[in-house]
Structure formats: structure tokens, C-alpha cells
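Here the complex is missing one protein chain, while the rest keep their positions.
Going by the order they are written in, the chains are A and B; count residues from 1 in each one.
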Amino acid sequence: MPLRPFGDYLNALRAETPLVHCITNYVAMNSTANLLLATGASPAMLHAPEEVAEFTAISAGLSINIGTISSHWADAMLTATKTANQHAIPWVLDPVAVGATRYRQTLCAKLLAFKPCVIRGNASEILALCGLDSQGRGADSTADICQAVDAAIALAQKHGCIVAMTGESDWVTDGAQHYRINGGHPLMPRVTTLGCGLSALVAAFVAANREAPLGAASAALTCFAVAGERAGSNAQGPGSFQIALLDALYQLTPDELTTHAQMEAIHAV
Amino acid sequence: MPLRPFGDYLNALRAETPLVHCITNYVAMNSTANLLLATGASPAMLHAPEEVAEFTAISAGLSINIGTISSHWADAMLTATKTANQHAIPWVLDPVAVGATRYRQTLCAKLLAFKPCVIRGNASEILALCGLDSQGRGADSTADICQAVDAAIALAQKHGCIVAMTGESDWVTDGAQHYRINGGHPLMPRVTTLGCGLSALVAAFVAANREAPLGAASAALTCFAVAGERAGSNAQGPGSFQIALLDALYQLTPDELTTHAQMEAIHAV
Partner (left out) sequence: MPLRPFGDYLNALRAETPLVHCITNYVAMNSTANLLLATGASPAMLHAPEEVAEFTAISAGLSINIGTISSHWADAMLTATKTANQHAIPWVLDPVAVGATRYRQTLCAKLLAFKPCVIRGNASEILALCGLDSQGRGADSTADICQAVDAAIALAQKHGCIVAMTGESDWVTDGAQHYRINGGHPLMPRVTTLGCGLSALVAAFVAANREAPLGAASAALTCFAVAGERAGSNAQGPGSFQIALLDALYQLTPDELTTHAQMEAIHAV
């Protein structure tokens, strides 16, 4: 199935303003909420066992990020993802630094059992999720994205989900169709938690375009790529860049997203 | 009792730089601290059971926000509000998304027993606190503010407190006198946790103007309305808006606050 013009997915997001339940790390909470609001979605952050299932069930999408994980938060993530699975609510897994410790690997294995719609990570994280050597260092990837493309495809096939692997270029695959997305800006890795926010934005796009998750995830990544390029063109450094990125996501029209997308289908990997 | 010129309340805040103890949600902590510092108050965030009562007792004001509540944090909030009540320290309740889950409703009922000086919420939250249908969706209000004015007045009368209900227009009432405040900017709902920060700013104004909480709460809302209008006039989107808002709160003089206030007393609702 060919992807629709990306502007369509953004149109759908802005028309629905999907409520996205985010259980994410402490570092990313504020910036994630602002990235969703700027683009046109409605974020909500909560995690208490007394209410987490009740809330996931009324959400349009769910974003799970293990950055500053601890046991109570892991419990909340398992409850939320189980609920999402039961109610067919699409959810995104961001396996931050999964290669760094055994604790993260064990947790991600449990979360994967509840069938994410999308896994969004860097090359090190995707390799680690596949059980390969990751060489990840903290939250930053040290693996080349090309090395990890095979792992991404295998992961998508194994879990029946989409894998969105981001780096200098981004790769999106559902195991059968593969796309490369270009754009963005060299300042992006110098601003913390942009990847975390992107994962939540993927959840928002998928929530508002449930019939077409591959296109929706690709559109979310393209949003970041196009807005990132614009933000970078006037930024003096990572401070002004992060502000310009929020403004660019807010200003970006569906037509511009369609026109400026730099994506290519990859037929042989 | 007529309200004093709003600049007087801001003058008092800057002269005292009140220490405001904030127990708030993870998303709002940084932005709330910056909003208080920019305006002229001194924020402090802490919540451990070993120290929370000790610290509330030396604070000038307390701000309680249930956004990312969980049981340990709820305990801290109950200890802090009980302490504030015992020491006659004014405190503000921000009942984030109270309509969304039973857990939040139960907690807010317990907190209300310790007599907040001000409740600051959106229309959905005020309706939910009154036990009415709220239609709240996450942290965002979906109710019309006019529908909720009666609920706000009833809530103020029931709990002997001030209710500050914010939205496109803001309403402040102590159950007997009612005011409408205009201003602000359409970008404000596109920046996360501005309402949370406003609640803490209300706590700061009330702490520095303890003899006149209705005027102080109104002055805090007017600060946001005037600074928001200015910030919006040059902003390119929600990123530059939030930065401009901090600058505008910092630059705002007491005379400008008095002059630019758009408030009207409402005699019949």
C-alpha cells in the first residue's frame, strides 16, 4: 500500500488533537508535552497504579519511554501497555539505553509482549533490542545506522510492529516496506530528549491515523526532519534551536510537510 | 472591600520575595520555578516525609498541584497542607484533571479539608470539584467557562476560599465578590504547565499580601494576562512565546500592571 501525502496525516492529527498518554522519563516530560502541544496533540502525563489503566483506556494513544525507569514506573508501564493492548490503543515503545543495563533489557522484553505499534529508537537501541552488541553509551547511539537496518527489519518482523530508527538519516520499516527519511539538523543531538519527544509525536500521529500506522510514523519523523531543518537555519546554538523547533512545528502546514518531505522507499537493503 | 491597584500587590511580592513551597507535578517543576523567579518570588520544591512539614512551616506560601500524583506524593501533600493549615500559611490547590479519575477526586476531597486559601483550575476542573459533570480531557478543559461560573461561586462559598477559574477569560470569586479578567493570548494553551505555574504565582501573591487574598489572587492572574499579551505580540509560536513570557513577567512594572489590567466586577451572574 503506498503512503498518502504526509500532509494528510498531519491534517488528521490537528483535526483530532489526540489525547496521548505519556509515561516517560523525568528529563523529557516538559519538552515532550511542549512538542506535542506545538504540533497539535494533547499530552497527559500520569502513572499512579490507582488510575493508570483507567486513563490509558480513555486515551487515543500511549507513549512509553524507559529513560529514568524504576520499579514503580515499570509497573505503571506494564499496566498501561497491557490496557492499550486490550483496548487496541496504539502505543509506542522508546527503549532508552536498553543496551546499557540488564534491568532495561528485562523490562523491554516484558513490554514487547504487549505488542507496541511502533518501536522508536536509535541504532544502538535497535541493535540491543535484537540481542546484538549495541555499543550504546548512555542515551546516545554510537552505532552506525546502516549496521542496524537489518536488525530493524528483523525486529519489525518478529514483533509485527513498525520500527522507526532515527539518526543522521531515519529508517522506518514494518518488516516488508522500508523507507529512509532525510532532513533534520546537526544541532538536534545537542538538545536533550528530542528523541523522547519524537516517540510521543509518533504515538500522536499513529493515534490520529489508526488505519495507516506506517505512513503515520513516517509522517511524524518527517515532521521532525522538516521542522528541524527550518529551526536550524536560524539557530545560534542548541538553546535557540529548541525554541525554534517548537515554533517550526507549530507553523508547519500540511502542504509544507508534503512538499518538503525527503523520503525514499528502499527496495533492497 | 474594594481591591487596591494591582501594582501594589506586585510591589509587595517583590519587596518580600516570598518563599513558596511547591509540591507540583514533574512536568511543571522547572517552568514553575522559572515563572516564580522571573516575577520576583523564591520557589522551593521538596516533598520527602522526613522534611516536608519542617519546610512548609518556614515557607510564606504553599502551592499544591496533583498533575502527576502518586501515593507518596499524595502523603506529602496532605502533610504539607495540614501544616500550612496549622500555621495559617496560605496555600493554593491546583486540582489538575480532577474529573478524569476517581483517584484524583478522592485526593482532592482530602486536601480540601485543610482549607486552601485559593483553588485555581480550569472550568472542567471546577465543575468536577463541585461534583458536576466535567467533560475534562486530560489537563485541558473542554467546558465553557460561563457554564462553570455558578460552580465556582458555590465552591468558594462551600469551602470559604477564593476560586480562580482560568480560560479564555478568567473569573475570580470569594463567593461574594466576583471579577472577570481579560487578556492573555491564544498561544497560552499551546505551552505546557502555564496553568500550573500560575497556581504557584497565585500562592506567591497571596503569601506576600496575606491581608487581601482576593486582590492578590486577582493581581496574579492579571500579571499573567498582561505579560501573556505582551509575550504574544512578538512570538512566532509556542517556543518563543514561553521565553517571551518569562521576560515579560520580569520586565513588568507595578505601574504597568495597574494600568494594563482588564478587570471588571460582575454584580449579577
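What we mean here is this: a residue touches a chain if its C-beta (ideal position, glycine included) is under 8 Å from a C-beta of that chain, and two chains touch if they have at least 3 such contacts.
Worth saying up front: this structure is predicted, and the values here are computed from it rather than measured.
Participant: Per the definition of touch given earlier, which of A:Val191, A:Ala219 or A:Leu249 contacts the omitted chain?
Facilitator: Of the listed residues, the one touching the omitted chain is A:Val191.
Participant: Who touches the missing chain here, A:Val92, A:Ala151 or A:Ile243?
Facilitator: With A:Val92, A:Ala151 or A:Ile243 as choices, the missing chain is touched by A:Ile243.
Participant: Taking the entire complex into account, which one of B:Gly7, B:Pro43 or B:Pro254 touches the absent chain?
Facilitator: From the options B:Gly7, B:Pro43 or B:Pro254, the contact with the absent chain belongs to B:Pro43.
Participant: Go through chain A and note every residue touching the omitted chain.
Facilitator: That gives, for chain A, the contact residues 25-28, 30-31, 67-71, 97, 100-104, 137-140, 189-193, 235-240, 242-243.
Participant: Of the residues in chain B, which ones touch the absent chain?
Facilitator: Against the missing chain, chain B presents residues 19, 26, 29-30, 33-34, 37-38, 42-51, 54-55, 58, 72, 242-251.
The rule is simple: only the chains that are shown with their structure count from here on.
Participant: In steps of 5 degrees, what rotation angle do you get fitting chain A onto chain B on the CA atoms?
Facilitator: For the C-alpha superposition of chain A onto chain B, the angle is 120 degrees.
Participant: Report the inter-chain centroid distance for chain A and chain B in whole angstrom, where each centroid is the mean of the CA atoms.
Facilitator: Inter-chain centre distance comes to 33 Å.
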